[in-house]
Structure formats: structure tokens, C-alpha cells
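See structure below.
What follows is chain A.
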Amino acid sequence: MLKKSLVLLLVLTMVASLFAGCAAPAPAEAPAATTAEDPNKKNLEDSLAIDISTLKGTDGQPLILPMEKKEIPARPADPAALPEEDALHWYDMEFAGWSAEKINIPKSPANGAIGKKVVTIINGDHPYLTAYSNGAKKLAEAYKMDLKVMSPNWDLNVQNQMIDQAINSKPDMIILVPLDAKAAVQQFRKINQAGIPCIASNMLPEDEGMKYVIGWTGPDDWGQFRLLAQHLAKTLNNEGGIAYIRHAPGGSPFFARTYGPITELKKIAPKMEVLDMQAPGFEAEKTMQVVSDWITKFGPKLKGIVAADDSAQAIGIAEALKKANRTDIVVYAAGNSKVGMDGVKAGNINAITYQSAEADGAVPVLMAADWFNGKEVEPVRYLPKHVITKDDVDNYMPAQW
Partner candidate 1 sequence: MSTENMSTKLDRRSSKHAKWNLWLNKFGVYFMVILFIAFGTLISDKFLTVSNFMNIIQAVAMLGIVAVGVSFITYSGHFADMSVPVIMAFSGIIAVGAVKYGIVISILLGIAAGLSIGLVNAFVIGKLRANPIIWTLAVAFVMNGFIRWAYSGNQIYPDVESKGNVAGQIFVNLSRMNVFGSLPLMVLVMFIVVIIGQILLTKTKFGLQLKLIGSNYEAAKMTGVNVSRTVGLAFILSSVTTSIGGIFLTSLAKVGAYYNGIGYDFNAVTAIVLGGMTLAGGRGNAIGVLGGVFTLGLLSNIMTLIGVDTFSQAIVKGIIFIIVVGINAKSLRKLGRDDA
Partner candidate 2 sequence: MGENKSGLALSMNHVSKRYPGTLAVDGVDFEVCSGEVHALIGENGAGKSTLMKMIAGSFSDYTGEICINGKEVRLSSPSIAKENGIEMIYQELSLALSLSIAENVLVGNLPTKGIFVDRKAMVERTRDRLKRVGLEHLDPLMPVKDISQHEAQLVEIAKALGNNPCILVMDEPTSALSREEVERLFKIIDSLKKQGLAIIYISHHLPEIFRVADRVTVMRDGKRVGTYEIEEVNAGKLVELMVGRSVSEFYSSRSTHLGEEMLRAEHLSRYGFFHDVSFNVRAGEILGLYGLAGAGRSELGRSICGADPIDEGEIHLKGQKLAHKNMGQALEAGVAYLTENRKTQGLALRLTVGENALAALIPKHTKNFFYSGKDDKPVLDRLISDLQIYPPDPSRTVGNLSGGNQQKVLLSKWLSISPKVLILDEPTRGVDIGAKMIIHQAIEKLAGQGNAVILISSDLPELVAMSDRVVIMRKGHLIGEMNKGEFNEETVLLAANGEGGFVNVN
């Protein structure tokens, strides 16, 4: 009896308070309507006057660098029909976003970035993403934007809820780092349907998802790894067997950081051979085990290793090589974490990609600001590509994470 009455009471309070709650948000919108033309113009002028070129990352590099151009080839009729070693097999993954037809994109208010409310939803907790958030905050501060960062800790279900929560708080812009390229489609669609402008960041969504966003910014994983592969081929004189330590399955890096170099090497150094690929996760000891097994299995055939991560994975590789005394094997990895750069400096890693986490976070905010300021925004904005080697690693210290 007591239980029943409790449930009844609970339902009643819920229903009653719901109606109270529904009525509440209404007055909040009132002031927006009264805003006059003039302050808008003033705001735009102030916003345009802000100079962000002086902003620097914690590594001393400029936070914002000019965008790199990328050549977009024609799409083959059926990319999936091509062999996996062919770069065009991965066309839809690599060149997503360039040719997407935009749907229902809100028009820029062109009234200045200052004071705009932006919600950034990242995909999880990781030191890289901490640096990412810092970069985003730095730029938002420069533009006096109100930036809120949410993290779903790698949980897709939670990220979906956070998107709804973000929509519910009616921001001027949502920046989303999707957990997954394909699941992102529906996420962006939802934001788009809510009428909120949206920018995709870091993880490149599928072409289908790019329809709903103003643009995407982030590292050009494929391009970076092509660059890395070129460096690798040169070091090894276009010969030798390569093994790949992959990213965690489920995301585009899982493919970009393996098939980027594979397709590139196929093109520029066809004599080089793919020995094996394994995904031991981001654990040094497991990677060490895999690489040790490789050394046993392939012996002198193994000439180079490409890893998707320059910290734990690269450490595992270095340990295995050191134990086997194989100084001849070259190591290439993505990243520029502190651990990775230390590795480059110590000679454990031959080269890593330059992927500034802070810039990764800052560029989408910049894109948002540009959009608020009424500027033209390109659909894709890559971070600059660069391969860090022992020669220039000092320029990128101290590391961002």
C-alpha cells in the first residue's frame, strides 16, 4: 500500500512539475528580440578586429597555421571494388566532405563572434583531448566566446545524450568530435534538424554526415601517413618488409594509419612488402609482445614498423627492438606526444607526424568564429602536415601532452 501511494505521489509530482518546467524557459528568449541593429554591427567590427595570429601553443608553435591544400582526385565508379592496396579503394573515407551537398545549413548571422555560445562535445577523456580542449578554450577566449566542453568518455550512448543536452541549451554553434565516422551521420543530422549550426572536428565523418555540417577540421590522417610513408621509403631505399601496429578498431584511424602508408608504398615503392598487421591496443606490453613475436617470425625480413600511436605503442616497439638488438629496424608513428618526441630525440623512433592537439581544438573554434563573422568557410580544413624527425624535434618541445 505504502509502495503504491509512493509511486502515485512520484508520478504526480513529476507531472505537476513538468508543466511548471515547460512554462519556465519562455521568458529567457525575450531579450534577444530587442537587440537592435547597431550593436550587431559593432560586435562584428570588434570581432573582425581580433588578431589571433599571435596565439601560440604550449609547444611554442603558432596555434593557427595557414591551411594546406589537398588535391582531390575524381571518385572512381565503385571504390569498394578496387583492391585494398589501391588508394582509391579508400576514396570515400579519405575524401569525405569535399563533395558533399550541404542540406539545410543555417545562414550565418554575420554579427560577430564575440559573446557567442558554443558547445564542444569531444569523444572521450584522453590527454590528447585535454590538450585539444585547452586549444579550443584559448581561441574561444581570444574571441570572447562562451565555450562549454562536454566529454562522454567514449560512450556513444552518452554522447548522443550530450548532443540532445547541447541542443536543449540552444547554443549558437555545436562543435562535435564524433566517436565514430558512421554513427556521426545521425548525430549531425539531429543537430542539423534542430536548426543549430554545427562543425565536425578531429574525426572525419562519412560523406553522408558532411551534408549536415558547415565544415570539418582536423588532421589529414591519410595525407600525414602518406608523408610518413614517403619518408620511410626513402630511409629504407624502397626495400624491405613492413609490419603495422594498428589503431583500435572502430574508427577511421584504424584504416587511415594502416592503409595510408600501405597504398602509398604500393605506389612509390612496390618492392616493399606488407608482413603483418595487428591491433594490440594502446598497451606497451602487448605491443612489445607482438613486435617480439614478429622479430622471431620474420627475422631480417622485417625492416620497418609503422605504428598508429607514438606513446605506448612506440614504447612497446622500442623495447622489443632493443631486446632483440635490432637497430636496423625503422619505426614510424603518428602523434606528437611528449613520449613520442622523446622517442624521436632518443633515436627510438625515426619520425612521427606533427599533429598539434591544441590546434586541432582551436581550428574548429576559429571556423566557428569565421562563420559568425560572415566569412566564407571551406568545407574541409586540414591541420598542417609535417613529419617530425630528430633534426627538428626541438622546435616542437615542450610537448602539448
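Inclusion criterion for the candidates: all candidates are chains of the complex that A comes from, given by their letters.
Heads up, the rule we're going with is that a residue touches a chain if its C-beta (ideal position, glycine included) is under 8 Å from a C-beta of that chain, and two chains touch if they have at least 3 such contacts; residues count from 1.
Note that the structure is a prediction, hence the values are computed from the model and not measured.
> Between 1 or 2, which touches chain A here in the complex?
1
> Taking the touch rule as given, give the residues of chain A at its contact with candidate 1 in the complex, in rising order.
Touch list, chain A to candidate 1: 125-127, 129-130, 246, 249, 276-281, 283-286, 288-290, 292-297, 299, 311-312, 315, 319-320, 322-324, 338-339, 342, 401.
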